[in-house]
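Here the complex is missing a single protein chain, while all its other protein chains stay put.
So, chain A:
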């Protein structure tokens, strides 16, 4: 049994790891993976030992592999921990961010916007606060920032879809309940008619009453659901204050200039690289003078969490 042999090798690796024999441990884990490559734990363990050995590229690869094996719904906190570590990975950092982005992309395609967003945010923070020696291309911040935005939009869209689906079910269910109520009332009338409790005319009058009451209720139901559905309303506009006046995109990490105007961090960095001036006043301005705008950031978050759905189409 390949998996049993792998388990044995893994145990040997664990012992070596505990004894501080990292090279040997890595070797045992590698052999184990060679025998049986579907055990996510071996990958996480090898990621751990590679961390000790400072082979950061390997850490990233193994962590991603481990997450991949566990697949959808996997609770691989360890692997995510290795990926998200605020580590002193220097040369590996850019790679890590790119790997995280790739992971986020995979999650997006699997329709896991939450996981994708968290990976994308980690990647964004990694390039935003790089260690001094890290090789971060200036273009990276812009790329990752755009990617965070994409993940946010997807998350938003998927939650909206889910909501619509559930609400659609509820509407249908209520309609069925109303209809069965109508049928009960209707058969009650028929019974009364058969027993001779009511006359023909009275019975048909009651039947018409029930029918129109039912129709009225269903119409009412649909109106209420339509009113609760922003898609049926006039397009809701994204409030101007959360729009970056350079890209015209909603912001997720706004920073403020000396004059009090806010821009998306990645965009204003890009502008300052070419022209160290305030875009509105043309006064000298450098990156160090920018301040995060936490209040506006909270307002942006609030918008992302709100029920506006129209802008997904427009923006």
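The rule is simple: a contact is a pair of C-beta atoms (placed from the backbone, for glycine too) under 8 Å apart; a residue touches a chain by one contact, two chains touch by 3 or more; residues count from 1.
Operating definition for what follows: contacts and distances are computed from a predicted model.
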item	value
Identity of the absent chain, which is to be given by its UniProt protein name, from "UBC core domain-containing protein", "Ferredoxin", "CCAAT-binding factor domain-containing protein" or "Postreplication repair E3 ubiquitin-protein ligase RAD18"	"UBC core domain-containing protein"
Residue among A:62, A:115, A:253 or A:270 that touches the chain left out of view	A:270
Which of A:125, A:143 or A:186 contacts the chain that the document leaves out	A:143
Missing-partner contacts on chain A, residue numbers	139, 142-143, 146, 245-249, 267, 270-271, 274-275, 277, 279-280, 282, 314-315
